[in-house]
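Note that one protein chain is taken out, while the other chains of the complex remain in position.
Take a look at subunit A:
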Amino acid sequence: MSTDVTAKTPAPAPPGKSGSASDEGLLQLILGGLRRNMRQYGMLIALGLIVVLFQIWTGGDLLLPRNVSNLVLQNSYILILAIGMMLVIIAGHIDLSVGSLTAFVGATAAVLTVNHHVAWPLATAICLLTGAVAGAIQGYLIAYFGIPSFIVTLAGMLLFRGLTEIVLKGQTVGPFPGGLQKLGNGFLPEVGPNTNYHNLTVLLGLVLLASVVWQEVRDRRRQQEFALDVLPAKAFALKLVALVAAVLSVTLLLASYKGAPIILIVLGVLVVGYGYVMRNAVFGRHIYAIGGNLPAAKLSGVKDKRVTFQVFLNMGVLAALAGLVVAARLNAASPKAGVNFELEAIASSFIGGASMSGGVGTVLGAIVGGLVLGVLNNGMNLLSVGTDWQQVIKGLALLAAVGFDVWNKRKSGS
């Protein structure tokens, strides 16, 4: 990087009064912020780079509205799994069973709705409960019985795969009733006058925009009230502009095709919800604490066993949700569904900044990591790269991301 001059002294952001920072100071402030948050921003920049590259190579096909819509639908279930996996990895564990569990839940949904004609809302509830029970059993064995998570979930991986085949009797079962299909393939309904854009999506985008800006401004004002240091006005304005531009462009891209996919809304709620929990909830803090230093967390009164149990319970529920989405998208439950999903979710978490030893990572990181893999997949498909080379390239991407992280850490001498 060209910023090595000051790399040795990661000075804190100068408190400076609003607007008094010169342009040079502003640049330094931004670079300083980038450097200190290399883990988080590094991958975001890498994602941007990958998008730009594939946009050029595919002659602009990557960011066509239809393809962006597809990208979301194709990757939604991996992203859902990646959120749960991130929590598991932050807590210092691993879950290998989620791919098989998604298949098993998909199979359960198919048998319930197709073979036994159970109403789809009830079937959905039963499926989520199934995931919760599966997660609870594994979580119990890991947290209270003390079997390592690698072993328990490896067993779970075999077990749920087998159960899937048993439930489906080795056959593919489908198609699903309409309500459930919408979860995988549906879009927000069309309302209002005929503009060239999808009205509801635009509206939603604007609401999101307003709430993001309001949140930022309120945050800043509260910090000022408490006489805490805040970003200088110019930097803050720049941040707002970047946020607005990002939200607007995604909204317009989606709105110029069929609108926002339903699963995107679900995903959005999950990201915001889990992001909030991991950042602000006592539960989230306790996950970071047990992953960062288990003995210290125990001596601080954190109920480590209960937290571990809950993390796996949560993973089970999210795996069930992902299972429903996969089944709905393919419109059938197959014994071979969800193969290698656990590995994609784990890779997403590590690309997104998680650490093998636990205690580090963010929900947003998992999403960025998942998107890096997703865009690589999608872009290479558009370029007609075979699945053989796709695997090779994704493997290299994982190595490069984590390698960069290790190198960056060593360089900063921590």
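We take it that a contact is a pair of C-beta atoms (placed from the backbone, for glycine too) under 8 Å apart; a residue touches a chain by one contact, two chains touch by 3 or more; residues count from 1.
Everything below uses one rule, namely that contacts and distances are computed from a predicted model.
> Of the candidate names "Xylose ABC transporter ATP-binding protein", "Lactate utilization protein", "Amidohydrolase" or "Cytochrome C", which one corresponds to the UniProt protein name of the undepicted chain?
Of "Xylose ABC transporter ATP-binding protein", "Lactate utilization protein", "Amidohydrolase" or "Cytochrome C", the absent chain's UniProt record names it "Xylose ABC transporter ATP-binding protein".
> Looking beyond the chains shown, say which of A:Ala281, A:Met356, A:Leu383 or A:Ala400 touches the absent one.
Among A:Ala281, A:Met356, A:Leu383 or A:Ala400, only A:Ala281 touches the chain that is not shown.
> Would you indicate which residue among A:Ala296, A:Met356 or A:Leu383 is in contact with the undisplayed chain?
In the complete complex, the chain left out is touched by residue A:Ala296.
> By the contact criterion defined above, which parts of subunit A meet the unshown chain? Give residue numbers in ascending order.
11-12, 222-223, 226, 228-229, 276, 279-283, 285-286, 288-289, 292-293, 295-303, 359-360, 414
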